[in-house]
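Input: a single structure, listed below in structure tokens.
With one protein chain held back, the other chains of the complex are shown just where they sit.
All chains are identified by letter, namely A and B, in their written order; residue positions are counted from 1 within each chain.
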Amino acid sequence: MPKAHLKVWRGDDSGDYVEYDVEYEEGMVVLDVVHRLQATQAGDLAVRWNCKAGKCGSCSAEINGKPKLQCMTRMGTFVDGETITIAPLKTFPIIRDLVTDVSWNYRVAETMPELKLSGPDASGHRRMQQIDIDREQEFRKCIECYICQDVCHVIRDHPENQGNFAGPRFFVQLANVAMHPLDQNPKSATVAHGFGLDYCNITKCCTEVCPEGIHITDNAIIPLKERRVDEYYDPIRAIGRKLFGKK
Amino acid sequence: MADIETHEYDVLVIGAGGAGLRAAVEASALGARTGLVCKSLLGKAHTVMAEGGIAAAMGNVYSEDNWQVHFRDTMRGGKMLNNWRMAQIHAQEAPDRVKELEEWGALFDRTADGRILQRDFGGHRYARLAHVGDRTGLEMIRTLQQHAVHRGIEVHQECTVNRLLKDGDRISGALGYWRESGRMVLFRAKAVVIATGGLGKVFAITSNSWEGTGDGHSLAMQAGADMIDMEFVQFHPTGMVWPPSVRGILVTEGVRGDGGTLKNTSGERFMFNYIPPMFASETADTEAEADRWYDDKVNARRTPDLLPRDEVARAINSEVKAGRGTPHGGVFLDIASRRSEEYIKRRLPSMYHQFMQLAGVDITKEPMEVGPTAHYAMGGVRVDAETAASTVPGLYAAGEVAGGMHGSNRLGGNSLSDLVVFGRRAGENAAKYALGLSGQPSVDQGAIAERSASILKPFEGGRENPYTLHKELQDCMQENVGIIRTDSEMRQALVKIAELRERLTQVQVEGHIQYNTGWHLALDMEHMLRVAEAITMAAIERKESRGGHTRDDFPNASGDFGKVNVVVRERGTAVSVVQEPLPEMPDELKKLFEE
Partner (left out) sequence: MAQATDIQRRYGKTQRVDRWWIEPALFGGGLLAFVIYSTVSALILGNSWHFEAGPYLSPFFEPLIKPGWVPEWISPAVFILWAPLGFRTTCYYYRRTYYRSFFMSPPGCAVTEPAKSYSGESKFPFVLQNAHRLFLYVALVFIPILWYGALKAFWLDGEGLGVGVGSLILTVNAFLLMMYTLSCHSLRHLIGGGLDCFSCSSYTRTRRKAWDILSLANEHHKGWAWASLISVGLADLYVHLVANGVLTDLNTWSNF
């Protein structure tokens, strides 16, 4: 059986990396190895997980410096004997071992605008065509792993921005509201508010790490920025609005 | 203990899956002060993992569909053991609940005329499952979660309830601990809704996460609530079998609904050999007819690949036992040779990724290897069909933890609809009950102090490793109370459970109290042992085979057992098992079954 050489963050803020050797079998993922470590050598190792299949977004960690889902990182992707460093999401306050306090995200979620849909038609259905919703369905794939929030330098390196900046996960949600074919929210509640969108410098790290493959920057953030340009920065549109009345 | 952190509510909802969230939304809408507790972070409950869809007879794809057909399918799927009234309410209200989800933001896939698209699933006469690709549960939980956070519900995440508290006969709150700090927390509540989901973690091969430890089943039983149908555990026919670390992870039935077929190693579509008489009239008996059915539901009969789950799970079990299984002990599920790559990736994106990333298998090119996995508990807290009230005043239950709705076997897609239909009713009635009470019921401070101290015992020293105890229980249940059961094996299981219970008093966990998963497991073991015992005792009592309960020593269904529920009750330390008659179905509903 091959052995993995792990370097796992243990403890809280004043903790440190601890090295372990753990045996593993073909086909295992990092989370399996962490579980084996837990069952054999470190019974109190704190780690979050639920589905083991990349569906719940619980097991996020930084593996060899890259934010990833532990349950979707196969051991086969490492070369034999390589040291595998496993750290918690570094952007968030650490609780213990691989578990961090992600409550900031839940607080931001409360500030997001709620969808307000127009009513159903006479037959009792809300009609929407597939072509009207496939864009938003991409956004709704989000499993709230907060890996994008972790990697985003706006808050990772400048936590003082946390009050003004919702972060990529919530730009995805905001885009969902803004583009919903039946949503009745005024622009002031979505696009115009912005939730700190202009702090994003579209450097795309969020897109690079999103385990759901959501094109966060190209399909959510940039389109939202463009909608803001429509509102505030496009002189031709402004003239159009003056001439033909506000749309 | 005066210094224990305390929260006071009208309604406390334990569990933030679909059922718990829907209950909390309803309770707070009625003006009840509502608290919500969950073991994981918000949005990570099992519901998030549901794939295939939510069953509701909206008739968007086949206008022939209506609640009567859905009701009939549900009852027949449950082998007529369901609480008929629950099945009826469920079939009648599901369409409204689905539309309500849409209003709150869920974006289901669409039909050509812009309505909600519905897909085929096992046991459903018509294409009936509203869905979003193969991530319907995610859509549902996110919608409810986003709706709930704007409703002023107080959410306590990563908090585990360990005891229910009573004031005399009625419920008065719950005692739990913060997983993060290990500190105790007291919830005083006039009414409690249990929505804690399933108990799959009692078995070795399961689709459930660490949360599925049957806490709610155990808490309710300990509080004196009647439990019914505990013997019925659904083994989903298609879990992954390889690699070993993902064994049990679910492969959605949607694969078969969208054209996938089961084959043994000689390439035979073996399901044609396992069509039971009850379903013979509506199941295709030739491959040609089965293939036609995907496009023509009216003139062709459905493929046997989509028989109810218990039938398919047993068939796979027999094929493997007869030596026609794959090297890893499963059978093949093939969609690659029948559907285009583009179609598979569009309809089953997360299955595609799951197999690609976890098993290195490209399902658009190769067949999958699948086998049965413990998936769903049909049994649970006995509830009143209209109000979701348990037999303990003030205690309500909804979702997987409640029993009766699905009888001896649940149809795919009927769980997600169950969650919102009965979640809503539980929230509504708990709120009404709570708002009707004048004062806050009292809690027993002595009991709280006692439990707050005893909960720390695993730190004091002993010699048993909680992970080992859990593994032994899982192996024991898988072996002896699994898909195929016999009296003698189940009695061995009872002995083992008693032994494990004894050893649990000697459990030892290392480290300290903060976020200590070993300690949490040690505490969950108590629940798992109680639940395992209830399953086993009920299964011994039911001397027949039916739905999710198959006995080698009583291979056939018996008419007498078809008229009763097995009820398990705990009084003090004594657990009793009795048979009680099923509620009688009214004649106009009986007519639906005469054809």
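Going forward, a contact is a pair of C-beta atoms (placed from the backbone, for glycine too) under 8 Å apart; a residue touches a chain by one contact, two chains touch by 3 or more.
Predicted model only: the values in this text are computed from it and were never measured.
Chemist: Thinking of the complex as a whole, which visible chains are touched by the chain that is not shown?
Modeler: Touch partners of the hidden chain, whole complex considered, are A.
Chemist: Determine which one of A:Lys3, A:Lys66 or A:Arg107 touches the chain that has been left out.
Modeler: Going through A:Lys3, A:Lys66 or A:Arg107 one by one, A:Lys66 is the residue touching the chain not shown.
Chemist: Among A:Pro2, A:Gly76, A:Gly124 or A:Pro159, choose the residue that contacts the chain missing from this document, as touch is defined above.
Modeler: A:Pro159
Chemist: Taking the entire complex into account, which one of A:Gln38, A:Thr85 or A:Asn105 touches the absent chain?
Modeler: Counting the whole complex, the residue in contact with the absent chain is A:Thr85.
Chemist: Applying the definition given at the start, please give the residues of subunit A touching the unseen chain.
Modeler: So the residues of subunit A touching the unseen chain are 9, 13, 62, 64-67, 85, 87, 90-91, 94, 129, 131-132, 150-151, 153-154, 156-161, 178-181, 183, 196, 198-205, 208-209, 218, 222-223, 225-230, 232-236.
Going forward, only the chains that are shown with their structure count from here on.
Chemist: I'd like to verify one number: the distance from the centre of subunit A to the centre of subunit B, where each centre is the average of its C-alpha atoms, in whole angstrom.
Modeler: Using C-alpha averages as centres, the distance is 28 Å.
Chemist: So in the complex, which bits of subunit B are touching subunit A?
Modeler: 40-46, 48-49, 99, 102-105, 107, 109-110, 113-116, 132-133, 135, 138-139, 142, 146-147, 149-150, 155, 157, 180, 209-211, 242-246, 249-250, 350, 353-354, 357-360, 465-467, 509-512, 514-519
Chemist: Residues of subunit A touching subunit B in their complex?
Modeler: Contact set of subunit A toward subunit B: 25-29, 32, 38-39, 43-58, 72, 74, 76, 95-97, 99, 101-102, 106, 109-110, 112, 114-115, 117, 120, 124-130, 133, 136-137, 140-144, 173, 176, 180.
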